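For this depiction, one protein chain was excluded, whereas all remaining protein chains were kept in their positions.
Note that the chains take the letters A and B in the order they are written out, and that residue 1 is the start of every chain.
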Amino acid sequence: MTNSEKPKLAMYWSASCGGCEISVLNIHEKILTVDEVFDVAFFPCIADFKVKDVEAYPDDHITVCLWNGAIRNSEGEEMAHLLRKKSQFMVAFGSCAYEGCIPALSNLTSKEATFDTVYKNNPTLDNPKGFIPTTSVQVPEGELTIPEFYNTVKSLDQVVDVDYYLPGCPPEPHQIWAVLQVIVGALLEGAPLPPKGSIVGVTNVAVCEECDLKKDEKTITRFYRPYEIVPEASVCLLEQGLMCMGPATRGGCGALCPEVGIGCRGCYGPMPGVEDQGGKMLSAIASVIGAGDETMEDDELEREIQAVVDTIADPAGTFYRFSMAHSLLQRAKVNGSNGKGEAA
Amino acid sequence: MTEKNNNQEKVGVYVCHCGTNISKVVDVEEVAKWAGEQPNVEVSRDYKFMCSSLGQELIEQDIKEKGLTRIVCASCSPHMHEKTFRNACERAGLNPFLFEMTNIREHDSWITDDKHAATEKAKSLVRGSIDRVVHHEPLDEIPVEINPNTLVVGGGIAGITSALELADAGYHVYLVEREPSIGGHMAQLDKTFPTLDCSACILTPKMVDVGQHDNITLLTWSEVEKVDGYLGNFTVTVRKKARFVNEEHCTGCGICIEKCPFKEVDEVFEAGMGERKVIYRPFPQAVPKYPVIDKENCVYFKTGKCKACEKFCPTEPNSIDFEQEDEMLMLDVGNIILATGYDLFDAKKIPQYGYGKLDNVFTSLEFERMVNASGPTDGKIVLRDKESKPKSVAIVHCVGSRDENYNKYCSKVCCMYSLKFAHLVHERIPDAEIYDCYIDMRTPGKGYEEFYNRLLEEGTHFIRGKVAEITDAARIPEEEGKLIVQVEDTLIGRQRRVPVDMVILSPAMEARAGSKEVSQLFKMGCDFDGFFVERHPKLDPVATMTDGIYIAGACQGPKDVPESVVQGAAAAARVAGLISRGTVMMEPVRASIDQDACSGCKICNNMCPYNAITFHEDNEVSEVITALCQGCGTCVAACPSGVITGAHFTNEQLFSQIEGILWDVRPEKTIA
Partner (left out) sequence: MTEQFEPVIVGFLCNWCSYRAADLAGTARIKYAPNLRSIRTMCTGRVDPQFILKALRDGADGVLVAGCHPGECHYVNGNIKATRRFVLLRKVLNQLGVEDERVQLLWASASEGIRLAEKVDEMTEALRALGPLNWEEKVLHRNNGHEAAEAIAVLEEV
């Protein structure tokens, strides 16, 4: 941290796995260029900073803040507000920040149920008194507080204004580098920046385009889970009944997963103009189900289709694996504590 | 009326009173006032009759004077007046697709008396239209040229009529018939009710006309295999099955038939009552006259020996051609008329009537063949032994019709032909006792009731009741050796057992077996019973939901010859109308694919019922062939990338409409 004239970089993790930080470091020797160009202003993962350091910065002090992680609790929300205030560019970095990602799958259930699984009913637990976290607890030494755990996981932009989105779980290093180059170019050479709200580090075509597997018309009569079959190499996985989100997922990753025989999980999010990635994929998948035709009676028709649909394990979790928080419904309605059939 | 200035689109909203049809329940003034306050609305008015010329002028004037760029009319169903208002827009220089109609009559004022609810509902629907219309895009109708050739499928009386009408009007017709000859069921009949003219006498000249007409290409022993294309431009693949007789050389002399040493039971034309040779013509007046070899049963094909037909064929070169193969023909036509007729209900399905088990139970078609002078018994009415004359005959109506277990509908013609049969038995065996068992006697039609009255005088015993059983189990000596018809005579309220020598069943007219497949082949609908579905049961009975495909005759539902003829002619008139127009304008509601954004995933490739989507192997993207697309939008919903746009039903338009109609319950801003 030398020249104070250098642009300032921050990276902060909220509800996430840490893979995003690793993938930043995964840009290899180019990290040196990053270091050359930027001063690191806040980056708890690699250096010791305190919140009060950030609070002390003037507004907009940080040039670029790479925020990774969803908003799971009050701490995440507070930090998001703080860093937004202190940063010129707020980047939702990675799928968690962009659309909730794996943490947001807990939106399919309630906070109570989550606590129950994590703190009470779990074979690996040793919590005989059934304690669960509370925001405040009195101990002889005084009051202890921890952040409040929210019922619903949110994406970053549901809490603060976001300038750019960089999808991926985690974003691919080459894409990170490309985006950093654009920002560096803008800062050093005054090159134009993409318009606010842009999704960067992606292509404008779905993953299938990048995927080299041979595609044909699709008629699926049974879906398989990955352990159930050994897919034929070089043939589109979806055609073989393996769930692949590639058709509904924005490209940019280079079709990493399908090309090694694992269906795309959908981490790069929806295509531009698609409101709800899960709904769109659902529609596509259902459309190519090879069951039911116009000569059938109503009952038979539904039954035949249902039989194929039933081979799809956890469709909501599959179609919304990464985009739950950003989807139209955002979360499930859970029969919760208030007894009115609403999520508590 | 409220006026307001706005920056982007200038929407005009017109709320119709429809006299009092709407305004009696919906507070139209309130809706119009409220509409004026909605985003983008420049002008909002209510008016007594929007569809009147004055109403339309209001719109035209506002477009011209206030520079309106979008129009919403809240009135009746778009199926009523969408065209009217689109035209008004067009006259004022506004693209007609920048108009949106809101249905506040059929869907609102006419379904409730609750004024408040109706008014609120009207607002929601109007707001949906306003929010939708601002996203409308100008579109141009797509001109389609009509190929003047027409395909008629099925050479019964309905198809024959269509073909002759069009051919006489100067247009070329391909008539495809799957049997070796045209004629259909009518060719099998003896006399036709109610006038009792001989069926062959009135049908044969028409068949000959078809065979000789310069404008008709007759393709018998042929079937349609594939249909591509759309109104004006269909490409039809027809399989012309091998006849093993060369039509160019054959003179139709029939010597081969005479000389062929082998016979088979004729299940088709003779309804199993007679035999035909292995090389045959279904009936002497067949058109065309060329015989056909029944390959399955031909001894030469089975054993390699015989060739009697070839030996005796007098033509040079020989007309028999055992090497002949099926031929595939591609026909380009602009319109298609389906006249595939009906099948007779299989009376074996009602075991208690004994058909197939009791020798002297006959079906109506068997009887038609029997009474026919050129039929298997030379017109003599005899029992199965082919010699004994019946002294008593029972005729049973509604076999498989008006019956929950088989067909619920009334087959319409059976009452009349049953009466005809009664008459024919009287005529040929004057002393025979005739019992006619009917549920209701249905004889509407010109001269039909009169025919019934005539029968009443002829002495037929009419028994009103549904026959329960036909059996040969005698209970009393008089019943020995007879067929006993067990029937409740509802007029005298008694069960009766009527012993007779012969029973004639009048089975239902059913849709052709395989009519579902045929309807799928031609991409049009058939109903649960298998009859083809007309576009409108009253106002458009010969058109179908698929442009360019028409239906005529009994394939649309049970009907007699006069009605089949009417439909055949009507369908021809519809087609002739289109041909003489030359081009028709088609709605531009079509799908298109953003070639730059298509990932080539091929999800859409098997979505289209019209095969309008092709995949380009070179750049690995899909494309919609506009001319083939009918605009259903199925591929639009399916594309996981969201890169197929359905014109006039875009995602943007529909999402906005959803937001609009939910204006009152929608959260302030939806964070997505």
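Just so we're on the same page, a residue touches a chain if its C-beta (ideal position, glycine included) is under 8 Å from a C-beta of that chain, and two chains touch if they have at least 3 such contacts.
Here the structure is a predicted model, which means the values were calculated and not measured.
Residue in contact with the omitted chain (choice from B:Asp527, B:Asp594 or B:Glu620): B:Asp527.
For the chain missing from the display, the contacting residue among A:Ala178, A:Leu193 or A:Leu301 is A:Leu301, taking the whole complex into account.
Residue in contact with the omitted chain (choice from A:Asp60, A:Asp216, A:Glu232 or A:Asp293): A:Asp293.
Touch with the chain that is not drawn comes from one residue among A:Lys86, A:Arg250, A:Arg265 or A:Lys280, which is A:Lys280. Subunit B meets the missing chain through residues 77-79, 103, 105-114, 117-118, 121, 124-125, 128, 516, 519-520, 523, 525-528, 533, 537, 545-546, 589, 607, 609-610, 630-634, 636-638, 646, 649, 651, 654-655, 657-659, 661-662, 664-667, 670.
Seen from subunit A, the chain kept out of the figure touches residues 74, 77, 108, 111-112, 115, 120, 129-132, 134-135, 137, 148, 150-152, 274-276, 278-280, 282-283, 285-287, 289, 291-298, 301-302, 305-306, 309, 312, 314-317, 319, 327-335, 340-343.
Just so we're on the same page, only the chains that are shown with their structure count from here on.
Separating the centre of subunit A from that of subunit B, both taken as means of CA atoms, is a distance of 54 Å. Residue ranges of subunit B in contact with subunit A, taken from their complex: 516, 520, 596-603, 605-607, 620, 634, 637-643, 651, 655, 671-672.
The touching residues of subunit A, when paired with subunit B in their complex, are 157-158, 204-209, 215-219, 246-248, 251, 270-275, 280-281, 283-284, 287-288, 294-295, 326, 328.
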